[in-house]
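Taking it in order: structure first as structure tokens, then the write-up.
Note that one protein chain is taken out, while the other chains of the complex remain in position.
Letters A and B mark the chains as written, and numbering starts fresh at 1 in each.
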Amino acid sequence: MEEINRYLSNKYIGKDMFEFIKKLFPICRSITGDGVRKTMNYVKEHIPLEIHEVKSRTKVFDWTVPKEWNIRDAYIKNSAGEKIIDFKENNLHIISYSIPVHKKMTLDELKPYIHTIPDFKDRIPYLTSYYKENWGFCMTQNQFESLENDEYEVVIDSSLENGSLTYGEYYIKGEIADEVLLSAYTCHPSMCNDNLSGIALLTFIAQTLSKIKTRYSYRFLFIPETIGSITWLSLNEKKLKNIKMGIVATCTGDSGIKTYKKTRDGNSLIDKIVEQVLMHCGNKYNIMDFFPWGSDERQFCSPGINLPVGSLMRSPYGFNGYHTSDDNLDYMSEDGLCDSYKTYLEVIYVIENNKTYVNLNPKCEPQLGKRGLYRMIGGGENYPFDEFAMFWVLNASDGKHSLLDIAYKSNMDFRRLKYAADVLYKTELLKIV
Amino acid sequence: MEEINRYLSNKYIGKDMFEFIKKLFPICRSITGDGVRKTMNYVKEHIPLEIHEVKSRTKVFDWTVPKEWNIRDAYIKNSAGEKIIDFKENNLHIISYSIPVHKKMTLDELKPYIHTIPDFKDRIPYLTSYYKENWGFCMTQNQFESLENDEYEVVIDSSLENGSLTYGEYYIKGEIADEVLLSAYTCHPSMCNDNLSGIALLTFIAQTLSKIKTRYSYRFLFIPETIGSITWLSLNEKKLKNIKMGIVATCTGDSGIKTYKKTRDGNSLIDKIVEQVLMHCGNKYNIMDFFPWGSDERQFCSPGINLPVGSLMRSPYGFNGYHTSDDNLDYMSEDGLCDSYKTYLEVIYVIENNKTYVNLNPKCEPQLGKRGLYRMIGGGENYPFDEFAMFWVLNASDGKHSLLDIAYKSNMDFRRLKYAADVLYKTELLKIV
Partner (left out) sequence: MEEINRYLSNKYIGKDMFEFIKKLFPICRSITGDGVRKTMNYVKEHIPLEIHEVKSRTKVFDWTVPKEWNIRDAYIKNSAGEKIIDFKENNLHIISYSIPVHKKMTLDELKPYIHTIPDFKDRIPYLTSYYKENWGFCMTQNQFESLENDEYEVVIDSSLENGSLTYGEYYIKGEIADEVLLSAYTCHPSMCNDNLSGIALLTFIAQTLSKIKTRYSYRFLFIPETIGSITWLSLNEKKLKNIKMGIVATCTGDSGIKTYKKTRDGNSLIDKIVEQVLMHCGNKYNIMDFFPWGSDERQFCSPGINLPVGSLMRSPYGFNGYHTSDDNLDYMSEDGLCDSYKTYLEVIYVIENNKTYVNLNPKCEPQLGKRGLYRMIGGGENYPFDEFAMFWVLNASDGKHSLLDIAYKSNMDFRRLKYAADVLYKTELLKIV
């Protein structure tokens, strides 16, 4: 598992992830439809993704998989024949799941179907109407204010028909059946931090793990938000018992500080692992208690599912520009993307290496000197051995404390203790529980 | 129980309570005697109080009910026949339980029987000598300093004879036998915050509850402090098992901030309820850990009784003017009285409504939209439903968390969650444990 360190020094990863996002940005995704399929196929170019299709009308717990929505074109033309709003310029212009429309309307008739953000005059809002048939256009307040009294031709060339819900899954078998769940959602149209950053991050993390021998098994889900996690959970209930922890990846691409939202329990192993990594990351960070809204952790952490799933982000949903056309490529940061990748790998490093040892010489300290592990002149300069970390591992390894527990007790970085434990293990002063 | 809200908007309650206090102020109360009887009879004009008499010499745990004390008149006259101290002007002038006296005394002979507060020259102290026969006068330091060498006629026209201890009790039967105990003491002469405020508050609260159907039963005690609670506890030990929580009402009438003194355990249900109400009251407040002096919670929380009884006050005993003639009608605040009344009702609202629910659709979120409980355009403005409160109730209602627990988890006001729970209950998404 030390192979992981090679990937931590990859200088190009931020740039690679940004290029990945740029490729996916123009696609009009929704909770179903060809936009998702295109996105999944692009991910599949990087990892051996299994792509699943779940038929419309399938019952999934309290919900039903909806009809599949596809859109080819949409615009509003004025009487001079000019497109004053064009879906092809920005797919946020259409309320997602808008039904087909083709009619002439006066401005007054049209107005109730137009949505803006009055306080931010140059942002297009992102709106959806998945579960009630509806249609509408979204535009900037500036565009809206420039509309003149006229007769407009309104066209939405969409279809809403029985079809299927598409999602991607990639399972990496490790030494043990215990699983780590990593999930990102795939349902947003042209938005970056809230959507594409998570897809990019998990694609690159999955690619990295596919090249490494891991102890845990890893399951990656690329699913439409809410209905996708509900669908997956409903169809895979038998697999849940193996999931020992998980993280929802979203909002991982901007330049903000790292933010961790805890699991429902608030004291799960994954909570302790992520907090430990953040404590020693050298930057500011933020830890939030669980709250029952946000992303798919809502479903993973519902009382009848109750998986220990947190969410590790940068600026969380609600950031300035959230759910608008401002969450675009300019909002992305290569450094932020890179730091998210490295932080997730560091979390995985702790997951993989958090063993519990027993000190085989528990009565008084073992004589480190005779094993070549200690300074020979007391009071003088150190050997390259980290005696303080060794002392902590020896003192606390009574079979009840994992390395992670010792990291909290000692306020030392996990890796420092891990290296000390490796040295002690080699000299047969420790065994693994 | 939503009927309670009607009473919370009563604008006249502060004034009504003040008038009540004004009526009782001149009466000379003590731990026994006609002053208490008059007070109880006045309370009985408002609520169907049961008035009990317990004979002198009755053994009550380690104590004995004392002789009954009554006083008709008391004064000191100078040689010119002028009353220089007159009990009829202020009943604090006499040490409570003073034995009868009629004698002529020089100033020097009299001095040991006179008590003042040297540091506050215009306050008459309030003193008692219930358990050792004694007599004495209390006056201001100014009065004391103006006394001249003279022969004084000293008269205390009191009686200390076998009789009885008087207390009032009012029991409201609710749906369940579990009881809430609310207790005030009745033994202080002309003092307002320390005594009358509690009697007034509990009278009006009792009157309100008598008009409402309640789940819990409520027991109101109007008892002389210490000996009264000891007497009641000694004679009613069998009833204690029903008492699930309680509050001692004292010092509830001034303009100070609200102060809650916790139960002996410090983590009782009533502690959590009162703290929750105070957290969301919109004003500063103070929470004190239990300490084994103060008022009747000393007895309720003694180790062999150990009832979960706290005390909800404004400026607690020890306020500026405590146990002196300055604790008079001027110290009262109609706003303070009103706020105490509303706070007690709010506490009762939580007591009555703190149910524990089970989410009947625990696997993933239920689809609120199809039940008409959710925004139809995602990202748009809200329906009048409070989805955040609904999410909390659904997520945390696993049968282990009451609404109060969820209020603490979510940092939301109890009522906000209660309304959400009502909506969810009506759509059959919840059942009550």
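Everything below uses one rule, namely that contacts are C-beta pairs under 8 Å (C-beta built on N, C-alpha and C of every residue); 3 or more make two chains touch, one makes a residue touch a chain.
Keep in mind it's a predicted model, so treat the numbers as computed, not measured.
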Query raised in the report: Of B:Ser190, B:Thr203, B:Ser229 or B:Ser311, which sits in contact with the chain we cannot see?
Result: B:Ser229
Report task. Identify the residue among B:Phe18, B:Phe87 or B:Tyr130 that touches the chain left out of the display. Result -> B:Tyr130
Report summary line: In the whole complex, of A:Glu275, A:Glu334 or A:Glu365, the residue touching the missing chain would be A:Glu365
Query - Positions on chain A where the hidden chain makes contact - result: 359, 361-367, 369-370, 376-380, 387-388, 391-392, 394-398, 410
Report task. Pick out the residues on chain B that sit against the missing chain. Result -> 61-63, 95, 115, 125-132, 134, 136, 226, 229-230, 233-234, 264, 291-293, 298-299, 301-305, 323
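Following the convention adopted for this analysis, only the chains that are shown with their structure count from here on.
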Report task. Determine the centre-to-centre distance between chain A and chain B, using the mean Cα coordinates as centres, and give it in whole Å. Result -> 55
